[in-house]
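Selected chains from the complex are presented in situ; the others are not included.
Read from first to last, the chains carry the letters A, B and C; within each, the first residue is number 1.
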Amino acid sequence: MPEEIPLLIVRELKSMEAADHGRAFTATLVVRKLQAKTASNGNTYLSVDLGDRSGSFSCTVFGDSPVHESLRGAGEGGVVRVEGRVEFYQGRFSPRLARAAVLDETALAAPGVLDSLVETAPEDAEAMWKEFNDCIEAIRHDELRLTVRGAFEEIGAVFRWVPAAVSMHHAYRHGLLEHTLHMARAARALLPHYPQVDADLALAGILLHDTGKCIEYEGTLATRRSRKGILQGHVVLGYQLTRKHGMKARLDAERLERLEHIILSHQGEPEWGAAVYAATPEAVFVSMVDNLDARLGMVQRALRQAGDGEEFSERLPGLSSALLTRPVPPAR
Amino acid sequence: MPEEIPLLIVRELKSMEAADHGRAFTATLVVRKLQAKTASNGNTYLSVDLGDRSGSFSCTVFGDSPVHESLRGAGEGGVVRVEGRVEFYQGRFSPRLARAAVLDETALAAPGVLDSLVETAPEDAEAMWKEFNDCIEAIRHDELRLTVRGAFEEIGAVFRWVPAAVSMHHAYRHGLLEHTLHMARAARALLPHYPQVDADLALAGILLHDTGKCIEYEGTLATRRSRKGILQGHVVLGYQLTRKHGMKARLDAERLERLEHIILSHQGEPEWGAAVYAATPEAVFVSMVDNLDARLGMVQRALRQAGDGEEFSERLPGLSSALLTRPVPPAR
Amino acid sequence: MPEEIPLLIVRELKSMEAADHGRAFTATLVVRKLQAKTASNGNTYLSVDLGDRSGSFSCTVFGDSPVHESLRGAGEGGVVRVEGRVEFYQGRFSPRLARAAVLDETALAAPGVLDSLVETAPEDAEAMWKEFNDCIEAIRHDELRLTVRGAFEEIGAVFRWVPAAVSMHHAYRHGLLEHTLHMARAARALLPHYPQVDADLALAGILLHDTGKCIEYEGTLATRRSRKGILQGHVVLGYQLTRKHGMKARLDAERLERLEHIILSHQGEPEWGAAVYAATPEAVFVSMVDNLDARLGMVQRALRQAGDGEEFSERLPGLSSALLTRPVPPAR
């Protein structure tokens, strides 16, 4: 593509005015949805949602369009670099697309590409994953440590990029890794003050508590609940995974039952998804640390997104309030 | 024991008046609770709850009491035939116990003995169990049938006598068998009218839905929640049992997932204990039939217990109302 | 109208693209709303909503429009065949209407016409109505049967086409007839298993339980709550109707009171609209069968509407979940 065509993000494209009609642009976009449909005249066409981290738009792509083949080939979750011209129709951004090229793994790995497509945890993912493994190694009880290690070997890379939630807290790429790591940091700081809580069990429980979400959600760049997620829920899925690796690691029955109980009860109240109420010191501890970091995660994200001039964020549903985002002034 | 000493039930013993002071009696009683304690003077004694189906009372049994050995030998859940004299102390029924003999299996099996100790489902347990097995055989899909059969082989006899709940509905001996069988009867009558519901899956789901309760409760004549019941809950326990036997019977993954989903969702709402909302036709069907039979079970029990003269039952918490127990008059 | 102009439904019209601008079409449409308004320049015009089963659109019709007279003559709830050309303005479908002709009773009765205008129960309405009358005749108690028959004679044809609800379950033409009939079928299958429930009273209660909805809703093709519906609610309206016909049929006071109680309590909880909690075996039975068929009605509708390729339905508010709509695979 010629150098002079500006590379724009979706928010910029959608804020164009009449004067921009027909302007050329390029953009790197995820195929968020892709459905083949048949019009009433018998012609087939694609109904496509394209987007990046700043927004998304829908378009209809007929069989004779120059981008038909590329988009169909990219598939849901694929990433394409498109070239087109700005147009609006029926009040919606509806660009005329001239070319589309699927990005391969190498192109995706180029610096900044993924970042432009999805919101990402602010800390470096590699560093977080390294620290996460240190947390696993910090479990002194051998079978417990083996249980945790086994579970994460089965899960694999998906754990490192899934969000911690679809909306609400830590709802972005690497969000689950970040949230779990933050909980582990908080727990390690707190445990010396609560000696009644078995440190190894609590730490293992924290590392494993949300692993079911790696199965509950599916799709790498276009997250949605999977079939297993709808039919079993992440609490039962995480419990099942933990149980499997606990038995494999020959963890004693007493500890395994207590570890499973942490997973089953970490959501706090049955109406929020807990299978049972927390009934061991470790389970109470984990559910409260989960709560604390989830709320503070919402605060951290709102502070990151705060505009310079604004005193308050939008109302945050998870806090039932707007957040004062202006920092405390320095002491005199 | 001499013939002339009347065999009395607890309700009769407790309604005695001053004039009955010192009167001799015999009674067949369950040891509901038995704790060894130490008094402030260093002496040890037993704190014992004794009862039958009509009520219960506490007593303190010192080491020099003639019934000390028998009661200690009977243990919690044991059954004894006691001989004593009516006494009240500190306003409570506090009989002077003279003899106690533990009943063995044969004595317990004598007609009427168990009936006098615990409330029991009105239908004959043997006949219900036979019909229950016919329901298992009615499942046409081979692996499904094997799954169900395997689960009940593991559970064994306990399924036949546990109550369906500690309070609320079908809360009596054989209550779970009765409730599950009534649901199966209702389902088999309804299924022809709801052809969208897979009959084999729905029937298997009904038979298995509450099997976790056989682990959630413990004790034969003195029911209470077990450790597993508190730490996992009957929904997860039943799911685990079903999963184990489904895999053993090589049930296809699709059916197994749907069967597990019925167990996980049968409580209806997460706040009532469901792990997920019902999301298959079979799961919706089973949770609604469960609801229907639970409520009608409360009606049936209130009608059985209705006194001749009373128009309404006491207020039933499960119905949020008293129930009109007088029958509809016959048509003219 | 010329043969070559395609007859389109609203969903097709609204999915047109720029290329379709100016294309001619015909459509059969209900006048869902019709209000005469005065513009700020003193001119009067009609604000009209036109729609069919697949969707609807608004338009403004000035006095000099060629369709002004026909639409005004059709009135709210009237059906017109319109001819026009596709146009969009201000981002909305805003066709240029050239002709409109009101359909008379005969035209409306032509096969497929009503079906294209409103969603309709899948079972044949005539057959359902016939079976419904068989259910009335199945009531053995004479005065009870006369009560039910009297009520349906007063209601007349409206019962056969009203929906069972504005949204939620059985919310389509003939929906109330279908839901009531399905409940009667379920009840007749279940009653032999619950002999404590008086079959005649329960059946009469089911047939009458929602009759108040025939007064609560008004309009044949454009349903909305009537004045009586807002001021009294369908529970009281159905109770009043039942009481009137019970007294006319000289039903004994005992049965009448129990029958009225079924109507007053069938909604289950006061917060869902019940005047009192169910307090007779029959009332408990009817409210549970109502619940069961309402939920399964949502399942049946979602299965009917399921696209071929989709594994799950949209989230169904009445089930708090998406529904797995793909059928259970056949046994090997």
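Structural remarks
One rule holds for everything that comes next: a contact is a pair of C-beta atoms (placed from the backbone, for glycine too) under 8 Å apart; a residue touches a chain by one contact, two chains touch by 3 or more.
Computed from a predicted model, the values in this text were never measured in an experiment.
This homomeric assembly is drawn with 3 chains in place; in total, the structure file defines 6 copies of the chain.
The rule we apply is simple: only the chains that are shown with their structure count from here on.
Between chain A and chain B, two chains of identical sequence, the interface residue sets overlap for the most part, with shared numbers making up over half of the total. When every pair of chains is scored by its C-beta contact pairs, the maximum goes to B-C.
Per-chain CA centroids place chain B at a distance of 45 Å from chain C.
Distance between chain A and chain B, defined via averaged C-alpha coordinates, is recorded as 46 Å. In chain C, 312, 321-322, 324 are the positions where the chain touches two or more neighbouring chains simultaneously. Those residues of chain C that touch chain A in the complex are listed here as 6, 8, 12, 15, 17-18, 88, 90-92, 311-312, 321-322, 324.
Chain C makes touch with chain B in their complex at residues 140-142, 182, 185-186, 189-190, 192-194, 196-198, 201, 252, 254-255, 258, 269, 276-281, 284-285, 288-289, 291-292, 295-296, 298-300, 303, 312, 319-324, 327-329, 331-332.
Taken in their complex, chain B has these residues touching chain A: 228, 230-233, 235-236, 239, 243, 257-258, 260-261, 264, 269-273, 275-276, 279-280.
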